[in-house]
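Here the complex is missing a single protein chain, while all its other protein chains stay put.
Up next is subunit A:
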Amino acid sequence: MLKPVFILLLGFMLATPMAANAMNIKDYHKEVMTGADGKVDCAACHGDAKRKTVPDAATCSSCHGSPQEVAKQTQRPADAGHSVEPNPHDSLHYGTDLPCTYCHQEHKESKVYCNQCHEFTYPQMKR
């Protein structure tokens, strides 16, 4: 539950033009990654080192749960045929080992990694 002071800060931040060199951030992450000073906490995903790292599964898991837990949320019915898309988080090729960032991109449009070879459609996927 956001306290009123954070709501005010959030409103203020949204009303302020974003800095020219700022990375685009998804709205659903902006809410939780904006600190009391109105700035986005880049270190939350990228770490404190000067040379930023690409987030690994552990980073995403700190909020979203383990890859296995995420896979359960997108589980398909046991008797589903080819008309139901495969579970994107539990691949027949890689199990639950695919890095989150293979598909989910924070600073640009996300894409379905599987569609190098397949033509899966996931309309509920946040892009």
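The criterion applied here is as follows: a contact is a pair of C-beta atoms (placed from the backbone, for glycine too) under 8 Å apart; a residue touches a chain by one contact, two chains touch by 3 or more; residues count from 1.
Heads up, the rule we're going with is that contacts and distances are computed from a predicted model.
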| task | Quick one: find the hidden chain's UniProt protein name among "Phenylacetate-CoA oxygenase subunit PaaC", "Flavocytochrome c", "Monovalent cation/H+ antiporter subunit C" or "2-oxoisovalerate dehydrogenase". | result | "Flavocytochrome c"
| remark: Note that subunit A touches the chain not displayed via residues 53-54, 81-83, 91-95, 97-99, 102, 111-112, 115-119
